[in-house]
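Inspection log for the structure reproduced underneath, given as structure tokens.
Removed: one protein chain of the complex. Kept in place: all other protein chains.
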Amino acid sequence: MVDRTVVYDYISRVEGQGSLVVTISNGKVKDAKLEIFEAPRFFEAFLRGRKALELPELTSRICGICPIAHVITAAKAVENALEISLDERTIALRKALALSGIMQSHALHIYFLAAPDFLGYPSAIAASKDLLDVVKRGFRLKMIANMVSEYIGGRAVHPVTLTVGGFTKSPPVEKLDETIKSLDSSLKDAFETITLVSGFKYPEFESDHINIALSNKGEYAITEGVAKTSSGEYFDSRDYRKHVSEEQVPYSNTKRSIFNGGGPFEVGPVARFNLNYDLLCDAAKEAAEKSGIRPPVKNPFKSTIVRAIEIIQAIEEMRSILKEGVNVPPPRKPKLRQGMGTALTEAPRGLLYHSYVLDREGNVSKADIVTPTAHNSWRIERDIYELVPLVTHLDDNSLRSLLGMLVRAYDPCISCSVHAFTVRLIRE
Amino acid sequence: MSTGFENPYVPAFAKVVEIKDENPITKTFKLKMVNGEALRFRPGQFDIISYFGVGESAFSISSSPEEKDVFENTVRKVGRVTTALFNVKPGDMLGVRGPYGKPWPLEKVVGNDLIIIAGGMGLAPLRPVIHYIAKHRDLYGAVDILYGARTPGDMIYTYEFESWKNIPNTRLYLTVDYVPPNTKWEHDVGVVTELLRYVKPRMRYTSVFVCGPEIMMKFTAQLLLRMGFFPSEVFLSLERRMKCGIGKCGHCQIGYKYVCKDGPVFNLEEIGLLPDVIE
Amino acid sequence: MVLVHLEESLLEVLKYAELKYFRMVSDDDLPNEPLDVAVVEGAVTNEEEAIMIKKIRRMSKFLVAAGACAVTGGLNAIKNISPEGEVESTVYSSPEHVRSGKAFGLNEYVNVDAYLYGCPIDRRELINTLMSLVMRVPPYIPGLTVCMECKMNGNECVFLTRGELCLGPVTVGGCSALCPSNGVACEGCRGVLKGTNPKGLELAWTNAEISPDLIRLKLRKYSDVYQVPAR
Partner (left out) sequence: MFIKEDARYWKLEMSFVLKREELPHFSKHIVSKGYSLFAPVKKEGRSAFKKIGEDHVDEISLDYIRTTMPPLKALLIPPKETLLRIKDGRIEEVLPNPADKIAIMGVHPCDVNAMSLLERVYTDRPEDPYFKARRNSLLIIALNCKSADEYCFCTSFGTGPSLDEGFDLLLTDLDEGFLVEVGSRKGAELVGDFYMPKALSTDLMEKDETIRRAKGMIRKHVNTAGIQRIMTGALYNPIWNELAGKCTGCGACNMVCPTCFCFNVVDEIELDSGSVLRSRTWDGCLLWEYAEVALGGNFRRDLSARIRQFVNHKMNYWLNQYGALGCVGCGRCIEQCPARIDITNVVARLRGELL
């Protein structure tokens, strides 16, 4: 028996289109479905038959928010398949590029997607009428992140210089000082962001899931390393499929990822923070202290704070990488051959997996791409099951906006969920 | 006007004094130079109007050359600059450069009969000619004005037709391609060249001024030659893309001629040899 | 989304225009009043999207297709050339649940008044376009090729010096030849410029003894070069 149906199509302020349908029966969630509305992109299919060397550029177009992560992951997977190793500077510069991508995405999320929820505005544009300084600060942070991406990658979105084997062009030395100076100047904005997000009122809610993030010796891992789980396991990208499987859910264009033996799991800033806290730089740790959060963070809403901390980490690390010099050797022309290559890296929203099988001419015969949003999707649904019974007193509107906030806390990037994702509330 | 003697790209400011609606997509702008100087031009010359932030476009100066302190441009809305001009109100400021180009050879044809053939907007550069003739009527022989447009509603300067007919020894023939239902029309229907049957030219002593869409000029020119007019006495005013008006940007070249410097008025003898003239 | 990449410039532009509906940053619903300008991103890949774009078209006086996907279908359109259903079944085990047809640019379904080319679109062009619209004139993107901009930047041609297949000769310029200037061949993300001759380019590649396979892949990327250009 259906007593009320509330439809909330199109979750706004997530990148892409999606919907959430929650059926509530007797104060309990009977069913929660994260649906994807935006047409999936079928990247994996049309990648077949394309050239391996095209992969970074092609996969970059999976998403306009985190193209950098796709470029890097695709390049790494191909390098693995072709057994190409990189020199240290190239690896470092790649990390700096990845960090700039994370900073871009986090600044966007904090100021334009999340902050309006906490400040009570429908959008950042609306907020800019009263809080111009705050909005401008968000733009500034994003702009500086873009600047670094452009500096290293040739373009802020869909970078062009990163290629299989390295960079087609070293960043221009003439602009190095200017770039480092901008980063220096953004640190102040980053700390003010910490103050801002620490002041937000977060809903009381905790949930516990397995966390998975990349881990590497001696660094806050982003582009290099192996997957580490909160259950203490480690696995290499080659063994990814042994640990994570997928099933298609009938209502969605996304596939749901399952951690073998463990069910739903979480990836993203919180997972990285929880698993790699010790490896954060001093400034980031100081920021964590200031905002009063420490691992393990279990309240998904507080991911906003973790993002702010990661911005500081990103700035610090980009600075030190750039300071060590930006000249990298030109890539050697790779020898194409048969093989299989995989890679795992940390995209802004968490673990990203690419895997390719190449034929003898170096053409792609099979592609497998799993995005952070796909990794998180089941976890988000589970959270809803847990959250709703705690807040049955809320009316439809408030409940919808709370659920919207929860989904947004994972910053699901629907446009890009390769196997990709409105809050529809059905009360029975 | 001596603006920009040093820098020919710098427009002078002109104030819009009056805007007349000619038809739904054509307006005539009366402009006055802000520096108080007159725009000294000869019939057939053009100026380049700037709408700052959008760009510049060339327009024939369509007012009487005798009028000293104001001048007019008639503009048909077809693209960016012209759309911007349609948003302009009296009192607004525009940029003006010019005048540029070779005028109609009014001195050279003194004593001759004149046939003026215009299609649509092509009447704009010929209106100063008509005003000039009215002022200096004794300099020329018989004058026939043949004007065609797509429909009666597409005609411009209709409010002046009566006064043109009253110029001594001058006739005005009108035609349209098509008369929409419920429209009053007591003149010809058909293409403008058909109006030529009304004129009895003394070939040797007749000069023809033609301006209109390129395709209309093509057919008119062919017919005039067949009728026995002298190529050197048939003058056309051409239109080409223009970005500078002073022979630098290259766009208006037809063969070795620049429309902005060597034209826009050419006689058929000159044009006959050039490629890419008629689409 | 491109609007977000404008950062502070967005606020400047908004001094002149009011943003009515921007799904990504706001909770507002698609308004029911007529819009002056709609900037639409993304390809149309299914029935619902086709209905949506037709609705937006009816509501708005001026429609801008922004980005490769909205202009030509973008990379998504690569799959248009494989048989229906094949693509879907490669990715999903039960393809009947997937709602997607082929990917097309907006002009397949509605009249588009202006285009913003590229993946991603160019920031300067977006600002120019918005400012033109604020002044109530149609926007303008100069009709030059990537190749010309590449020369203006003083680059060496990647095709002539390294034999790499570059779509610069037939691609709408305006990106400052970004890729070739970074040592990478142009992939044609901005689509084919009117008046250029892709057949000539294909011939040039064939004459340079490039494998037909490579040529085929190159000519069908962001847009099928033999399709009528959007511009």
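Order as written gives the chain letters A, B and C; numbering starts at 1 within each chain.
In the analysis below, a contact is a pair of C-beta atoms (placed from the backbone, for glycine too) under 8 Å apart; a residue touches a chain by one contact, two chains touch by 3 or more.
From a predicted model like this one, the values you see are computed outputs, not experimental measurements.
Asker: Where does the absent chain touch, in terms of which shown chains it meets?
Answerer: Hidden chain contacts in the full assembly come out as B, C.
Asker: Based on the whole complex, identify which of B:V78, B:V110 or B:M227 touches the chain you can't see.
Answerer: Residue touching the absent chain, from the options given: B:V78.
Asker: Against the chain that's been left off, what residues of chain B make contact? List them.
Answerer: 5-11, 13, 52-56, 78-79, 82, 93, 95, 214, 239-241, 243-244, 246-251, 253-256, 258, 273, 275-277, 279
Asker: Please identify, in ascending order, the residues of chain C that touch the omitted chain?
Answerer: 9, 12-13, 124, 127-128, 131, 140, 142-145, 147-148, 150-157, 159-161, 168-170, 193-201, 203-204, 207
The rule is short, and it goes like this: only the chains that are shown with their structure count from here on.
Asker: Is the number of contacting C-beta pairs greater for B-C or for A-C?
Answerer: Top pair by contacting C-beta pairs is A-C.
Asker: Averaged over CA atoms, how far is the centre of chain A from the centre of chain B? Could you give it in whole Å?
Answerer: Roughly 63 Å, centre to centre.
Asker: In chain A, which residues are in touch with two or more of the other chains?
Answerer: If we look for residues of chain A contacting two or more partner chains, we find none.
Asker: Got the chain B residues that touch at least 2 other chains?
Answerer: none
Asker: Would you tell me which residues of chain C are touching chain A in their complex?
Answerer: Against chain A, the touching part of chain C is residues 1-2, 4-5, 7-8, 10-11, 14, 19, 22-28, 42-43, 45-46, 48-49, 74-76, 78-79, 82, 86-88, 90-94, 97-100, 103, 119-120, 178-179, 181-184, 187, 214, 217.
Asker: Name, in rising order, each residue of chain B that touches chain C in their complex.
Answerer: Residues 53-55, 79-81, 83-84, 87.
Asker: Quick check on the complex: what are the chain C residues that touch chain B?
Answerer: 131-132, 135-138, 140
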